[in-house]
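The structure under discussion is supplied below as structure tokens; questions concerning it will follow.
Left out: one protein chain. Kept in place: all the others.
Just so it is clear, A and B label the chains in written order, and each chain counts residues from 1 on its own.
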Amino acid sequence: MKPSAFEYRSPTTLAEAVSLLQSGNGNAKVISGGQSLMPMLAFRLAVPELLVDLKHIPDLNVIRIGDDGVHLGAKVRWCDITSDHRLVRAHPLLAEAITHVAHYQIRNRGTVGGSLAHADPSAEMPGIALACDAQMIIMGSTGTRVEKASAFFTGPLQTTLEPDEILTEVHLPAWPAARRWAFEEFARRKGDFAMAGVALFYDLDSDGRAVDAHIGAIGVSDCPIRLGAAEAALNGSAIDEKTIAAVAATARSEISPPSDIHAPAAYRRALVGTLLARGLKRSVR
Amino acid sequence: MRVRNSYIGQPMERTEDMRLLRGRGTYVADVNRPDQLYAVILRSSVAHGKINTIDTSRATQLPGVRHILISADLGVVVPKIPLRLQPLPQLEPFHQPMLADGKVRYVGEPIAVVLADTPSIAEDALDHIDLDIETLPAITSREQAEAMPAVLFEDHGSNAAITWKAFKGDADAAFASADYTRRETFKVQRHAAMFMEPRGFVAEWNSDAGKLTVWGAAKTAWYNRRVLAAALDLEVNAIELIEVDVGGGFGSRGEFYPEDYLIPAAAKLVGRPVKWTEDRREHMMTANHARDIECDVEIAVSRDGRFLGLRGLAWADIGAYIRTNGSVGPRNVAQYMSGPYTFENIDLKTTMLTTNKTPSGTYRGPGRFETDFIRERLIDLVAKDLKIDRVELRRRNLVADSQMPYPLASITPYDSSTELDSGDYHAVFDLCMKEFGWAEKSKLSGKLIDGYYHGLAVGSFIEGGAAGPSEDARLVLETDGSLSVYLGSSSVGQGLETIMAQIAADATELPYEKITVNHGSTSHVKNGHGAYHSRSTVMGGSAILLAAEKLKDSIREAAAARFGCAAGDVTIDGEQVACAGKTLALAGLSDVPLEVEASFFNKKYTWAYGTQAAHIAVDPGTGHVKVIDYLSVEDVGRIINPLTLHGQAIGSIVQGLGGAFLEHLVYDENGQLLTGSFADYLMPTASDFPNIRSITLELKPCPNNPLGTKGAGEGGLIPVGGIMANAIADALSHLNVQPMELPLSPARIWQLVEDAEAIRAVA
Partner (left out) sequence: MQIEFELNGADVGANVEARTSLADCLRDNLGKTGTHLGCEHGVCGACTVLVNGEAVRACLMLAVQANGEKVVTIEGLSGDDLSPLQASFRKHHALQCGFCTPGFITTAHALLTSEPDADEERIRDVLSGNLCRCTGYVPIVEAVLDARKFYAGQKEKA
């Protein structure tokens, strides 16, 4: 399982990196942590002619927390998120979700940008980005653009990134301290890709009813999805047993999950409902 | 006479650890020979097809590609892999050719061997080989094998290779008159040994000396050497197979595979050393698969809970060819279903079906994991029907010590019979119940606590070991007084160097530190057999005992020559010899090393046995199962090293849990292997099963070998599937959930709960 041959460059600026990608004519790929790309190279599922390493490009590994929310540089690693204790308050949903990612050695190399660009339908980071209305900051040959997460993920392992574009940062909007949230996933073993996962949050109005509910699901479609009907069922309701059951039922009926060797569709469908119900129960503090 | 040494029974720390812990082991991938080429194998990506053409011309033009071997290079007739075990003539049509010969029958079947300057270049070359394969319908299930839209072996005319029959007493009569019978269908999934070190070989042909050297031997080097010699038309003595450090075998590594021939053949053909290591994806489609069976079986029981008989049919999906020991698992399913319980009437047949999947072979406790799942499930079902406590039902039917030797079912063809040798099955059963705390824990059966339903189960098992026919040991007393031990036994990580040194130290009364154990390579002894069927301690150890006696005779004779007295008057006391008041040290006693060789012959299996109990909890919403406590108690007759034995017991249990819950080799309807990496073939990890306990006992020594020990190390996993399924049934008894199929994946458990709730809703 040796990769096919490729050229390798490690430029020192983003502009140079973009230029190199352009020169690849669609046969160049970005590498940073390599935790998703290297296995694909090993299996020859990816056969690029050029790898452009972000290793020497400065400032992409910063976690910036401000009034406008959390900014994660593309090279921020999972271990960086876990060791930055500010995030437990600044974005508890992110902090919790990331504890489920992979294993120790992978967490020392795997990056936020890599996970988002790779867009595995079962990965936590794309799910969080989507659920939280994140914005992706992307640099390419035509300049910098900002894309909403809801438009960014287009299919299994597919995003709107052009061959000459690099995701440089993801911006998660500010997180109110009183927000209610939960993250629930179920995998065969700890650290495995989730068979299904739910990332949810909502705020409470003065009557204690949910508003602005966001429910993202991973592992149940080609890419992470928002459960719009379930959100609608949650909004305006108190978080009681009746609501939880109704929201879970709605979620189950609005999805069309795939079947694979680990989980048939019917099981995944039920699992989403179960995880959502448990998450909602947990969110009530 | 004063006993000088008693290393047997001591938890000696292992000598092998000194190098293995520091990364100084030598595994075959660490072996390099000057001027070597690297081999990569072109394998079929089609499950069933006729090879029309192979065109390697584009590939040979790649810089760095030196040669591409195809079947035409192997001679007029492509050699085939013979059967090492149960080599019946009627199985010859199913032998695998070393390279696909006109037809491919499974994804992964070798078609060509590329030799290049680097492994990367060799792998690059694969894409440049043009293959024209006309696909045929793929047989991927029992239904298809029987319906026969295609036949793997046209001359044979069907996809059923052979049917093994286990028989005892008169099953039909027993069933006709039984108070109660129950019939069920069970399935166990295809999974595999999956050792951590991928296979590999380094082969070197010295044309001047006419000698072939191959590194990477394991398990059965002497047999493999004979096969290789015949296939290459060389004298046996022209070949040396060298065993280096081996990263696990579990019954799968070391059997003769196509690569055992292809790599040496390539080296001989091109006149340069050739190195090959498989990668994990390759391993999953080439190393023996195991355990794939379906079984339609019934049990007959008297009203008061005495087991009367077992009758039924099993179908083993054995893949595309029958390889060296492909019959063992299927036979064992039939022969050992009775386990440690008395069954006087047995009629069980296993049919081996060929399918377009990777061929099967033995994996730890072959056939036994499967058959124990079936039997222990049946016992719990019987207990429920007859309203007899399932603990009591088992006690009532365990073979008693007074009934030993107790014959098991006989098998035909390749007739064999065996009997349980010794044991107090009831004592071990009761000890397990006590240590486990069954009485207290059973109060939790079926209880819902924090969203989990709790369940318990118990099961007993037998573990066969010490397959014959013989094993060799050679002892060399070096001139410096140290002892070199050479064994036909092979190491697969079980601590052979340490255990055999313990046995040798006690037998020769020489200091443990002065003993070195060498194993597995064909130059070591004349006729080795190797490591399989948990035989090394019994067979290799007993051979050492015999050799030690011979060595003492040699020492006495050498001393007599020096002393000028009769050999019978010489006494040996540790590192000294004495006669008539004079003493000499063993070091320097003779000018040349004193060398003896001995063979231990054995026809009787040993039977270690035990009982396991488990406490689990199930989350019906997700199907997740927590193993809260798992206890195994096993009697092995005599323990040589409790540290290593305990280690093997725990390791085996965890493999069993992998088989019960996680591991599954899955094919699609086109014969494509969907689980081709560790991302999809799920193995137990450190966080999955933390609560495993094991107790090993020396209750009833084995009467059939001088050590009194029984082969052990496979046993742990044998009853695990049945116990886990029974525990889940116990936990979900309010729904009457009855698992009949492994693995017990979350999705399967969830589905069982769904189906049961649906039934309850309309009831």
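Following the convention adopted for this analysis, contacts are C-beta pairs under 8 Å (C-beta built on N, C-alpha and C of every residue); 3 or more make two chains touch, one makes a residue touch a chain.
What you see is a predicted model; the values in this text were computed from it and never measured.
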Touch with the omitted chain, as defined above, among B:M18, B:A147 or B:I759: B:M18
Contact residue for the chain not shown (choose from B:E197, B:E259 or B:D317): B:E197
Touch with the omitted chain, as defined above, among A:P163, A:G191 or A:P258: A:G191
Residue in contact with the excluded chain [from A:M38, A:I63, A:L204 or A:A229]: A:M38
Touch list for chain B against the chain that is not drawn: 13-14, 16-18, 20-27, 29-30, 120, 193-198, 245-248, 250, 277, 279-281, 492-495, 643-644, 646-648, 650-655, 677-679, 683-690, 692
Residues in chain A touching the chain absent from view: 1-8, 10, 31, 34-35, 38-39, 41-43, 51, 53, 55, 79, 102-106, 108-109, 189-191
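Here, only the chains that are shown with their structure count from here on.
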Interchain centroid distance [CA atoms averaged], chain A/chain B, Å: 43
Residues of chain A that touch chain B when the two form their complex: 1-5, 39, 43, 186, 188-193, 195, 261-264, 266-267, 270-271, 274, 278
Of chain B, residues touching chain A in the complex: 119-120, 123-124, 279-281, 621-624, 662, 664, 666, 674-675, 677, 679-680, 682, 685, 687-688, 745-747, 750-751, 754
